[in-house]
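Note that one protein chain is taken out, while the other chains of the complex remain in position.
Per-chain numbering from 1; labels A and B assigned in written order.
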Amino acid sequence: MMTKKPDTPVAIPAANRFSRAARKKPILDPQRPSWATLLMFLLPAVALLIVFRLTPIGISIGGSFTSQSLLGETAFDGLGNYKELFSDPSFWNSVYVTLLFNVIINPLQIFVAFIMALLVFAPGRFLTFFRVSFFLPMTMSTALVAVMWNLLFDPNLGLVNSILAHTSMGRQGFFFDEDQALGSMIWISTWKGAGYYMIFLLAGLFRISEELYEAAHVDGASSWQQLRFITLPQMKRTFLFVFVADTTVNLLFFAPVFIITRGGPNGATDTLMYRAYESSFTFVDWGRALSLSCILLALVAIVACAQMLFFKPGEGE
Amino acid sequence: MKHIKHITLAMAASMFVAGAATADDIELSTIGLSFSDGALAGLLSDAAATTDGITVTSEQLPFGQLFSAIEVRLQARNENPDLFFVDGPMTASYTMRGHLTALDDILPDASEIYTSAALQQGMVAGKLMSVPIESSTVVMLVNNSLFEAAGIEAPTNDPADRWTWEEVLAAGKTISELDESTWGFNFHYSDSPYMALVMPQSNGATLIGEDGVTATGYVDSPKFVEAMSTYAELYNTGIAPAGMYDYSLALELFLNGKVGMFAGVVSDAIAAEGRDGLDFTVAPMPYFEGGTPVTPTGSWHVGINPRTEHPEEAAKLVQALASPEFISAYFDKRANPPVLTEAWDSMSEKLDTPLWTLARYEIQNTAMARPSIGGWLEYDSILRNALREIQSGSDVAERLSAAAVEMNRELKKYAK
């Protein structure tokens, strides 16, 4: 192997060093794969990426600068779509709703998922119960979850309200109450989603060496201190991953809004994603829908980068 | 679940139909409404069988998904589908966006054969753009047992004794107070402008400006607001169940004897006939005192995609859909008011009941279609959200005014 390497000067006579023959490498030189080889392996993945990711993104960005006539003729419209959006108070309401939703749900969902992971991680009496009940909601489809909770929260016939009617709280509006609708969305989304993130956090917990906890125990760290000084720092990378994934999903929160509230009441659940849907499929305004998609894309990118910077993993994690 | 079942059946049906095609046949693709376990595929195939060399593939979707699906297909602006279902008020929208072919040459005698209420919904600027295949009208189903329990005399089916909304409110209040789980009144599609718009119409309100794009001054006019305040009273005071947007649940509630008065389509009355132990009669839709009696009407139509590669075959199929045989077969699967004038006589055996007598009266005398505007989809969707929020207690005037602003924004693209 060593003697074949062209940059080993002793092995190659000076006269030959720069000749074509000496520099020619076999295509499948295991140390230095040729571009052809690299390309051969990368091409399928890159092609898929281009076809299914980059092209749609490109089309969206391009399309967001166009407008369509009623007869479907597309014309360049510059920043027209964006200008219109930015001057529309209901767009800003959507931005507010989307951000508010994310500011609350992401920490909440991960906090709940982490508590669940801890409960499932430590062997205890109700381990199987916890494992099943935490995991079950995750296996249901989002649409099914939305329909189910919509029925449970139904103001007339819902189970929850028929129970609440007998308490001092009385019947609640939930999805029909402007002040409760977003909270109810957060509730069902956390109910369904936390189990999913629990799996990742659990994997993170299993990755931490048992010896570290033993060392900390011998060192006198209480359970709380072990969590604070061992578990949390060791979980930083996992948290970062889960946080970025969760935020990305929640910025694109859509199905329950579509199924239950259609953005209402009074814009309380009018997320950007729903707005984009509504613009394209109800209001037949593709240029605006694409601009909304691009704004969402930018938001996702900004948030992901910010989180990466904020949570920059240091050494030893 | 039900949707999934429909889609599966529809797929199975379309495969069956495709399998029956011979090599020489021209295959037309269609998108339509799913009902009676995918009956549409069979009806269309039978209609195609009366022509030469045409077969049909049918994609059938439930009401809630049909509009988006059609929108996505049309937006691609290619040859698919050859024919598609058009909700009456959507005719203008599709026409303005170049998704419909004028059908006057295909059906020159349209104005003679169709009922005028149905035909009007297929006309845009004097041209026939979509052909009706079924229409609808709304009657008020009355639960006599609840009226008896409340000690109130129920409304009769005589249009001359038509109740006012004030009477409905009063009786509804009493019935809703019988029990925690009874309600005085409900609209079957309570958040749907199709039903609710009769209130402002009956109150003399105009639904949209002449230009078809101005909503402010109409949707938030005093008469509109006044009518919708009655709607709000129904849902905010417990007379009607607020927030019941699951339509099958709303119907089930009436069928289970929990609702005193139920504004439903004719097929709801037929469903109620099949329910044991339900003592019900039909009554005309209420109106506002001092206003005019108005009943909702609508119709499903079929239109031809102008980009179809088989315009001649599509035309032949549309002609087949205008035949009394098709309309009669369709009626057997879905008992809504027929759209052919002739059918009311030829099918009189089936239509000689108090229900159909009332339905016929309403279609001929009080039926008022929704405005034929390019932006109906937007208007309908925005108003639907407003109706939902009015049900959950939003201020009527404020909410309608906000809806009008939103409509102005979305409709302006249809301005000439």
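Criterion: a residue touches a chain if its C-beta (ideal position, glycine included) is under 8 Å from a C-beta of that chain, and two chains touch if they have at least 3 such contacts.
Everything below uses one rule, namely that contacts and distances are computed from a predicted model.
> Assign the chain not included in the display its UniProt protein name, restricting the answer to "sn-glycerol-3-phosphate ABC transporter ATP-binding protein", "Sulfur-oxidizing protein SoxY", "Sarcosine oxidase subunit alpha" or "Thiazole synthase".
Spelling it out: the chain absent from the display is recorded in UniProt as "sn-glycerol-3-phosphate ABC transporter ATP-binding protein".
> Could you tell me which shown chains are touched by the chain that is not displayed?
Within the full complex, the chain left out of view touches A.
> Among A:144, A:199, A:216 or A:259, choose the residue that contacts the chain missing from this document, as touch is defined above.
A:216
> List every residue of subunit A that touches the chain not included in the displayed model.
209, 211-212, 214-222, 225, 229-230, 233-234, 236, 314-317
Here is the rule we go by: only the chains that are shown with their structure count from here on.
> Between subunit A and subunit B, what is the gap in Å from one C-alpha centre to the other?
Inter-chain centre distance comes to 41 Å.
> Enumerate the contact residues on subunit B facing subunit A in the complex.
Checking each residue of subunit B against subunit A gives 67-68, 71-72, 75, 77, 96-98, 241-244, 249, 374, 377-378, 381, 384-385, 388-389, 391-394, 399, 406, 409-410, 413-414.
> Within the complex, which stretch of subunit A touches subunit B?
Per the touch definition, subunit A meets subunit B at residues 70-72, 88, 90, 154-157, 173, 175-178, 262-266, 278, 281-286.
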